[in-house]
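Here the complex is missing a single protein chain, while all its other protein chains stay put.
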Amino acid sequence: MVTVRFFAMLKKFAGAETREFDVKAPLTLEEFKEVLKKEVPGLSAVLDGRSLLISVNQEFAGKGAVIKDGDEVALLPPFSGG
Amino acid sequence: MVTVRFFAMLKKFAGAETREFDVKAPLTLEEFKEVLKKEVPGLSAVLDGRSLLISVNQEFAGKGAVIKDGDEVALLPPFSGG
Amino acid sequence: MEGEGNAMAELVRIQTEGFSVEETVEEVKKASRGIGAVVSFLGVGRDVSKGKEIEGLDFEHYPGMAEKKLKDIRQRALKNFDITEMAIVHRTGAIDIGEDIVLIVAASAHRNDAFMACEWAITELKRTTPIWKRETTREGEVWVSETP
Partner (left out) sequence: MEGEGNAMAELVRIQTEGFSVEETVEEVKKASRGIGAVVSFLGVGRDVSKGKEIEGLDFEHYPGMAEKKLKDIRQRALKNFDITEMAIVHRTGAIDIGEDIVLIVAASAHRNDAFMACEWAITELKRTTPIWKRETTREGEVWVSETP
């Protein structure tokens, strides 16, 4: 299972704070985003936008990132701390 | 009388924290410095130096300043507060 | 490095309860008798944002990752600036107008270094730390997605 965490306004789009996805074989970040769009259509526009950051196991993930069973993914809208 | 106040290391040079000088007619700052040098020879080098500031009635005094009976003059070595 | 873990646990933290500026400054000052300057940045909940009256704030963070990012900011500050110590404390949960949100304390021998490091750290915090602010106005609640 891959756990995906949603923060701030994205919890509303996803309808939950976390969701679990069954990932048999490792996926690239782009492939995983396609899975997310299909499973959670409300996130499509956000996932296609330029302002979203994604972390894998609490590290910022670049395009080359690979997602595999057991990973924790998070969708991070622009930060507004401080 | 004109009261002159000395601060920091200048108290040692002047041998006092304050001294009073009899000033009958108003003097320019330069004239008053000559009086000081004569009365307190230990201050001569300091008064000729470039790092000394002088205040008259608690305002920084320029070359054109005039000193008259009742004024409070202070010799201010470079500040080191903060 | 002995005790480093403990020191960091105290100097970098995210918490719901309020913090004491005084205690944090004293904690940072303990690092060395060579400290001559302590510069602090305190972020406070404002009553107005983009022209709208704000009734209250709420902060959410990504537990684990946010703490890691703050510790990383402290480590990079200690490495890249001539400072002696740095503390970073951020609150989460509900915060009223006038209440403290975040505190960054930087200590150095000379003041320029502490000013630079403190200003860098709050900018870096806003840029890299997964924390989000929700503002409550008369019209409702909205998550803020840009950092001024």
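Here the chain labels run A, B and C in written order, and each chain numbers its own residues starting at 1.
Following the convention adopted for this analysis, a contact is a pair of C-beta atoms (placed from the backbone, for glycine too) under 8 Å apart; a residue touches a chain by one contact, two chains touch by 3 or more.
This is a predicted model, so every value here is computed, not measured.
Of the chains on view, those touched by the hidden chain across the whole complex are B, C. Across the entire complex, the residue among C:Val39, C:Ile83, C:Ile131 or C:Val144 in touch with the chain not shown is C:Val39.
Residue-level contact of chain C with the missing chain is found at 20-22, 25, 29, 33-48, 97-98, 109-111, 114-115, 118-119, 122, 148. Summarising the interface, chain B meets the missing chain with residues 5, 7-9, 51, 55, 58, 74, 76-82.
Throughout what follows, only the chains that are shown with their structure count from here on.
In terms of their C-alpha centroids, the spacing between chain A and chain C amounts to 27 Å. One inter-chain figure worth recording: chain B and chain C are separated by 49 Å, centre to centre, where each centre is the mean of the chain's CA atoms. If you average the Cα atoms of chain A and of chain B, the two centres end up 74 Å apart.
Among the residues of chain A, none is in touch with two or more other chains.
Multi-chain contact residues of chain C, defined as those touching 2 or more other chains: none present.
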